[in-house]
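Below: one structure, written as structure tokens.
With one protein chain held back, the other chains of the complex are shown just where they sit.
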Amino acid sequence: MNKSICIVFNKAPYGSQSGRELLDIALMAAAFDMPITAIFIDQGVYQLLKGQEPDILHIKNHSATFKALPLYGIEEVYVEQQAMQQFKLDIHQLLEIDGLQQATTDGIRAKIAQSDFVLTL
Amino acid sequence: MNKSICIVFNKAPYGSQSGRELLDIALMAAAFDMPITAIFIDQGVYQLLKGQEPDILHIKNHSATFKALPLYGIEEVYVEQQAMQQFKLDIHQLLEIDGLQQATTDGIRAKIAQSDFVLTL
Amino acid sequence: MKTLYIINQPQKSEEAQPYFAEHDGIVLIEDAVVLATRETKQPHGLKQYVLEEDLIARGLHKKVASDWEVVNYPQFVELTLQYDKSVSWL
Amino acid sequence: MKTLYIINQPQKSEEAQPYFAEHDGIVLIEDAVVLATRETKQPHGLKQYVLEEDLIARGLHKKVASDWEVVNYPQFVELTLQYDKSVSWL
Amino acid sequence: MATFSLLVTANPYSSQGQFSAIQFAKTLLEQGHQLMRVFFYADGVLVASRLHAPPADEINLTKAWAKLAIEKDIELVACVTAANKRGIVNAAEAERNALTGDNLDPAFAISGLGQLTEAMLESDRLITFG
Partner (left out) sequence: MATFSLLVTANPYSSQGQFSAIQFAKTLLEQGHQLMRVFFYADGVLVASRLHAPPADEINLTKAWAKLAIEKDIELVACVTAANKRGIVNAAEAERNALTGDNLDPAFAISGLGQLTEAMLESDRLITFG
């Protein structure tokens, strides 16, 4: 069994390159057949919001790549319930990603504990 | 009367170059005879702590330059009382800078309001 | 002098708040625009603006709370002239 | 698995805290060492370490609260081996 | 009509500040205001390198600034101290520091912090993008 990796997105998109560059790590880990968990917490949940149009600022839109996560074999994708509530978002406002699930903070704590590597950026 | 500038230090030293690079702006503004106010708030008060030894990490110690502020004609130097209390610091733990005064948040708000330019970094 | 605070990171609004004075304004840009999705009571009846282009970029344009006034770039430039100075709180 | 959280910015400790589990540890480095000057109650009886060299750099070596254990670089390296993994919370 | 200067300290790669600064600059010029100088400081100086190779479908910020500078005759000035320690050097500085190569984009000048102070004194507004 390969080592597992958990990628934690905790920042809103476009103000930093964090989301984009973590995504590249996730895709590469997938190519190496590592079991991958992608977790969106805090302002990171905004990475998944529908209807992003950063092109009006000449910034590349990377949000479509999140929709392709299952195609790369990344099927464990969790968004934090508490953050959704805090920002008054519901799951229908997020990108349609196959298998996207809401998780409690307890659930996310367990996912982090179980992974061999956990990366934030 | 020249335009006045207020430089706000709000970050601890060495984790970023913010303190160092703001200091350079203050010294240059002094060379142009701009009236200068230097203000230390939040974790910026740690910029003024005595006994810094960043050389053990091969990082240059810029704290001595703060002591020289009056030599450059920068005589309005304020450290925020609330931050001092929050971090349990007293004025004797800070560098001996001629004219260094404690100011309330109200006092600092007034200084910021009066200045023609206010910079953070 | 009236000051316009430019806030570009979400956590910076709270850090700058103690220094806001009467007649000041704040404008949220970049990642800080997420703050405009919630009602926010500022002291002194501070004017509260949020940059439209940064909202659109993040898909937040239709989620702005009623106490924030949406401004576009031309209006942002005008704001910096209406206020005596602008302070970017980094 | 036991996780060692590496915290290098003061505000990140609070952000990471909801994810600390029993038997985890945290080590404060760089600007985050300022947090060790105050008593801090962590949940789960988490082990709390702070890096000595970063304290000395900032003149904070003699201001550490009693619930923080001071470790030097060799001990920091050993800690990363005592825990199953290290997570830098950025 | 007013005279602006901009102070750009934003990292061009991991923050949005340079994008915001360019947009702000273009907008004020469209409104008929003057832009006296854009002063790059701290990580903002990194944009002054001519060696950027971003992916083909992404903006090259250095070229975007250069285009603005040429079309509108805007001064782009990077602080020499900030630039040299961040690996941004022109040919003269490269030679003085015995470096094998230089990387300053020709649209940018390298000069001292006095250019920032001067911009503050001579402009109606200084807006910082960090």
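Every chain is named by a letter (A, B, C, D and E) in the order it is written, and numbering of its residues begins at 1.
Definition applied: a contact is a pair of C-beta atoms (placed from the backbone, for glycine too) under 8 Å apart; a residue touches a chain by one contact, two chains touch by 3 or more.
Not measured: the values here are computed from a predicted model.
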Selected from E:7, E:28 or E:46 as touching the chain missing from the view: E:46
Touching residues (missing chain, whole complex) on subunit A: 2-3, 5, 17-18, 21, 24-25, 28-29, 31-32, 34, 116-117, 119-121
Those residues of subunit D which, in the complete complex, touch the missing chain: 6, 8, 29-31, 53, 73-74, 76-78, 80-81, 85-88, 90
Interface with the unshown chain - residue positions in subunit B: 14-18, 57-60
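Keep in mind that, in the parts below, only the chains that are shown with their structure count from here on.
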Chains touching both subunit A and subunit C: E
Longest centre-to-centre distance from subunit C, chain (CA-based): D
Most widely separated chain from subunit E, with each centre as the mean of CA atoms: D
Where subunit D and subunit E are represented by their mean Cα positions, the distance between them in whole Å: 38
Where subunit D touches two or more other chains, by residue: none
Overlap residues in subunit E, where contacts from two or more other chains coincide: 9, 15-16, 23, 126, 128, 130
Each pair of chains that touches, named by its two labels: A-C, A-D, A-E, B-C, B-D, B-E, C-E
